[in-house]
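Yeah, one chain of the complex is gone here, protein chain that is, but the others are all in their spots.
On to chain A.
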Amino acid sequence: MSLRIVVCVKYVPDATGDRHFADDLTVDRDDVDGLLSELDEYAVEQALQIAEEADDAEITVLTVGPEDAKDALRKALSMGADKAVHVEDDDLHGSDVMATSLVLAKAVEKTGYDLVICGMASTDGTMGVLPAILAERLGVPQVTLLSEVSVEDGTVKGRRDGDTASEQLEASLPAVVSVTDQSGEARYPSFKGIMAAKKKPVESLELDDLDIDADEVGLEGSWTKVDSAAERPARTAGTIVKDEGEGGKQLAEFLASQKFI
C-alpha cells in the first residue's frame, strides 16, 4: 500500500519585501510579492526524500490561502510533489492559527494520510505551533522540530535538537512531523520539473466541501483579536566612528558610559 504523505505549506509575503498590516490588521498581501514560505521548502524536500526511500509513495501538497497561494503549490509540485489541494474561500480571510488548523485538519483527513509533514514555522506569523495543533486535532503522534527524519516499516524516527538536549524520537504512523532548516537543503526545481508541474492536478476545495461553517473561521471565527499594530519607531541614529587604531578603546569608552563595564 502506498505511503500517503501530505505536506502542509503556506503562501507568505516575501520577508525581504516591505511587509505591513492592512486596515483590518490582517497581513497585507497586496503590496508585497508572495511565495512559498522558505521554511516549508524543507518540508517538501524531506517528503521527497522519504518518498524516494519508500517502495510506493504519493505526495500531496496542501495549502489554505487566497487565489495567489496556487503559486506556492506550483513551486512544491515543480520540486516533485505529485498533486495539490488548495482550500480557498472568501470566508477564510483573517483566520488565526486555530481557525487555519481546523481547516487543514479537515482537508488532511479528506485527502487521506499516513504522514503529514510541515515546516518548523511560517516566515510571516512565525508561531511555530501549527504542527503540534494539527497532531492534537488529528489525534495522532507529534514528531516535531526534527533536524533528521526517516520512515521505515510504519515508524517515523527523527532527531529533535532542543535548547538543553538532543532527543531521538520515534512514533508509529499515522503521525505529524515538522522539520527544521537543519534537515537538509531544499532542491531547486528542474526545468523538467517546472514543465511537469503544469500538468499535475490541483484540487480546489471550499469550506462547504469540508463541512466547516463560515462562522468557525475568518476574523469572526478566530479566537484571538489584534487590537492595534504600530510601526516600530526607527532607532535614533547612533554614533559611528571609523577605526583609526583606537576603535576598540573608543567602543570600550561607550560601553563604560552606558554602564556595561
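Criterion: contacts are C-beta pairs under 8 Å (C-beta built on N, C-alpha and C of every residue); 3 or more make two chains touch, one makes a residue touch a chain; residues count from 1.
Just so it is clear, contacts and distances are computed from a predicted model.
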"Nitrate reductase", "Electron transfer flavoprotein subunit alpha", "ATP synthase subunit b" or "ABC transporter permease" - which is the UniProt name of the missing chain: "Electron transfer flavoprotein subunit alpha"
Omitted-chain contact residue, chosen from A:V64, A:M79, A:L92 or A:V140: A:V140
Residue numbers in chain A that touch the chain omitted from display: 15-16, 19-21, 25, 39, 96-98, 101, 120, 123-124, 126-129, 132-133, 135-137, 139-145, 147, 157, 160-172, 175, 180-182, 222-232, 235, 238-243, 245-252, 254-256, 258, 260-261
